[in-house]
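Every protein chain except one is present and positioned as in the full complex.
Going in written order, the chains are labelled A, B and C, and every chain counts its residues from 1.
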Amino acid sequence: MNQALLKAREHTAIAELKSEPKSTYRATVTALEAQLYEFIPVLDHGFIRVMDYMGDDGAIVQAARVSYGQGTKHARDDSGLIRYLMRHWHSTPFEMCEIKFHVKLPVFVARQWIRHRTANVNEYSARYSILDREFYIPSPENLATQSSTNGQGRGAVLAGDEAERVLDILKDDSARCYDHYEAMLSQESQQGLARELARMNLPMNIYTQWYWKVDLHNLMHFLRLRADAHAQMEIRVYAEAICELVKAWVPATYAAFEDYRLNAAQISGPGMVALRRMLAGEEVTQEGSGMSKGEWREFQALLEG
Amino acid sequence: MNQALLKAREHTAIAELKSEPKSTYRATVTALEAQLYEFIPVLDHGFIRVMDYMGDDGAIVQAARVSYGQGTKHARDDSGLIRYLMRHWHSTPFEMCEIKFHVKLPVFVARQWIRHRTANVNEYSARYSILDREFYIPSPENLATQSSTNGQGRGAVLAGDEAERVLDILKDDSARCYDHYEAMLSQESQQGLARELARMNLPMNIYTQWYWKVDLHNLMHFLRLRADAHAQMEIRVYAEAICELVKAWVPATYAAFEDYRLNAAQISGPGMVALRRMLAGEEVTQEGSGMSKGEWREFQALLEG
Amino acid sequence: MNQALLKAREHTAIAELKSEPKSTYRATVTALEAQLYEFIPVLDHGFIRVMDYMGDDGAIVQAARVSYGQGTKHARDDSGLIRYLMRHWHSTPFEMCEIKFHVKLPVFVARQWIRHRTANVNEYSARYSILDREFYIPSPENLATQSSTNGQGRGAVLAGDEAERVLDILKDDSARCYDHYEAMLSQESQQGLARELARMNLPMNIYTQWYWKVDLHNLMHFLRLRADAHAQMEIRVYAEAICELVKAWVPATYAAFEDYRLNAAQISGPGMVALRRMLAGEEVTQEGSGMSKGEWREFQALLEG
Partner (left out) sequence: MNQALLKAREHTAIAELKSEPKSTYRATVTALEAQLYEFIPVLDHGFIRVMDYMGDDGAIVQAARVSYGQGTKHARDDSGLIRYLMRHWHSTPFEMCEIKFHVKLPVFVARQWIRHRTANVNEYSARYSILDREFYIPSPENLATQSSTNGQGRGAVLAGDEAERVLDILKDDSARCYDHYEAMLSQESQQGLARELARMNLPMNIYTQWYWKVDLHNLMHFLRLRADAHAQMEIRVYAEAICELVKAWVPATYAAFEDYRLNAAQISGPGMVALRRMLAGEEVTQEGSGMSKGEWREFQALLEG
């Protein structure tokens, strides 16, 4: 489908959805209403947008107060209670909030994403429909070498000719594979191959899309792994866009999430022992720490921040 | 807590929640908004009420159309599409809707209910708080004998003296156990037992309460099992109350659910063979059907309706 | 990696695993032990094999007897009890059995498969490692046209030249994309692109592999959908191979599964009403049935078998 046409159609659809506000008694978050249905661009052809949500910071507090009853009644303010829940891994109150996204993303990103099983998904089906001619082509500054220290990571940015060669390959192969996809499907002067078969010729940088619905607890687990510096950049940018949306949606929860998850450190038993000795003024070495070299290196990195 | 006081407090809380409608662009269902927060009495002291919801019939259709794309564009109307999804066990579009209930229920019912694992729960904690003095005492017409044919069911209503004896036992033991619970907790002229220990003296007809959040697909699975005639009456009445709420929320889905789940029959392979022979005018007996006596009896019951 | 070499290595590995039987007191199934670790070829380069299992028909019966206690003690034989559980959707006893497979399968099949969320998966990671040069190329008799009646299905086999053209495309594009994948990764006289990026150039008929572990209840749900005639052939062949393995593993359960799931029919409420009228000798038409044309057509198909 023509991109300009698609864009126009999308805007009409949003305009329709947002033409008349409805009246509700449900928990409502003004800052997220403003974002509702709006396309947030990610990568070259992708996007993410919020399609619906349920609950707010107050719903978490409400659930916690049902659980802990009179115990919490006069206790602390809402934000303090949320921080307490987060710190002590009381996860069920956060499950009371739910959010639904519409995401357009390359297939190789979708394959990582779907590994998070506690969510609901409806993906565009290439058995039923023809995929659009849209492929993820990295921008030159995102073409990187294999990391020499991290088996799964990237190193330096590719320089000069090599980057160009890579981009040419990605563009040419995408285009050719898609041309052939269309040629196989075509019913002009031939029968036309079934869609469920033809799709296998498409490379994994083609875009797909889905609705993805998840509760806040499981969403934060996803963000902890995917907004992390070790996550592949192409999924991290989606996670970062979601972080901004979560911040708008449940600001108290997001602040606690930053302090107790995103910026927190897990220190091992031997690490805590070493730490206590260091705080007591003792000099601790790897050999004397009971940690392996790798563990010691990671421990040092944590302490240096 | 005094019941009248509690009622008053609850009504104030609802009044507050419903004092000022908010403006939203989310899918909104007027018929369910009317029910929001309202207590629906179930059993003698129990209730169920809707605290929040996400999605409507349209959200299911929207998700299905993303999945099946252009394939469904000109296809059929929304209700026809929903019926198709239900008939062919396409469950993921129904997972796009979510609902959150506040339920007050006896502990022995809660223990059955919680076996449905794909849901989010926050239960009142008797470690943190003191349970109220409220027990389920069946009404006389719900006191029944053990079924002689069904290992887990009930038979005839208990007659005369026996019903009275049972009610006396249930009332006396509840009252005595609760008096002792309070006595053990009391810090007057003694130290007072920890709440997490004292609660073990309470019988399983005491009421607890929780927030229970579930997606529509899993809710219908719950309803299929618990709104069924074979379910224990004390959980079935909650399921029936939920059925009414679901009907208000997603009427097209509920109609399809009735036709394809609640009122549908699963007929086994041998049953289908027998049925085809019967439709061809043949007389089929249990012996000639390949079914065991029990299977044949259930098959006959299905055909008789 | 060279295929002959791989095969040799695999056979050595199996030989090692099977060189010395171990002694266990766990439930053990001789018929499945014989299959353990053995590669069962599926499609052109794929396979499935059993890596481990837990439980047997007896474990299901044992769990059911814990649940139903004295009620089932003198009741019926094991196979009758298993049939009863299956017929009445008592799913938890079937969850007591677990099986772990090693599967090699094309990526577009893996993407369907992974939609079954209640399972444990470890997939070969193309961020860490280089994928093998192995692509699914359908055999000519499996190249089919788009079905004209079923939006997601296949019609007749592609005839003559067209099939050849399709095969040429699939082979050429796979080969070219893989050549380019290797070229981008290469560190000869260039830096070499990161693996996590290079993989995006690969088409979805490339093979991946994973360990997939699932309980018997969820496995049967998978089989009901994927061994079905409407499932895409390329996943159905895996499901059929699994059916044979399940038959060897838990024969009583598999027989019940065939009768009550694979060969069973779900008949809607209106369908049951129509059926009862037909059995009473009445002639029922679509118009008089309360069913839509599509529903009536499917209903007729069920009755004809």
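FYI, a residue touches a chain if its C-beta (ideal position, glycine included) is under 8 Å from a C-beta of that chain, and two chains touch if they have at least 3 such contacts.
Note that the structure is predicted; figures quoted are calculated from it, not measured.
**Student:** Could you tell me which of C:D78, C:E123 or C:E258 touches the chain that is not displayed?
**Tutor:** C:E123
**Student:** Among B:S91, B:S125 or B:S292, exactly one should touch the missing chain; which is it?
**Tutor:** Reading the full complex, the residue touching the unseen chain is B:S125.
**Student:** Against the chain that's been left off, what residues of subunit B make contact? List them.
**Tutor:** The list for subunit B reads 106-108, 110-111, 114-115, 117-118, 121, 125, 127-128, 136, 138, 143-147, 151-156, 158-159, 162, 165-166, 169-170, 173, 176-177, 180, 183-185, 187, 190-197, 199-205, 232.
**Student:** For subunit C, enumerate the residues touching the unshown chain of the complex.
**Tutor:** 17-18, 21-28, 33, 36-37, 52-55, 59, 62-64, 66-72, 92-93, 95-96, 98, 100, 102, 120-125, 128-130, 209-211, 213, 215
**Student:** For subunit A, which residues reach the chain that was dropped from this view?
**Tutor:** Residue positions of subunit A that touch the missing chain: 68, 71-72, 80, 83-84, 87, 89, 92, 115, 151-152, 225, 258-260, 262-273, 275-276, 278-279, 292, 294-295, 298, 302-305.
As a working rule, only the chains that are shown with their structure count from here on.
**Student:** Interface overlap for subunit A and subunit C, more than half of numbers shared or less than half: same or different?
**Tutor:** Subunit A vs subunit C: same; shared/all numbers exceeds half.
**Student:** Among the chains, which one keeps its Cα centre farthest from the Cα centre of subunit C?
**Tutor:** B
**Student:** Report, in whole Å, the distance between the mean C-alpha point of subunit B and the mean C-alpha point of subunit C.
**Tutor:** Averaging C-alpha atoms per chain gives centres 33 Å apart.
**Student:** Report the inter-chain centroid distance for subunit A and subunit C in whole angstrom, where each centroid is the mean of the CA atoms.
**Tutor:** Each chain reduced to its C-alpha mean, subunit A and subunit C end up 29 Å apart.
**Student:** By residue number and range, which residues of subunit B touch two or more other chains?
**Tutor:** Residues 68, 71-72, 92 of subunit B touch two or more partner chains.
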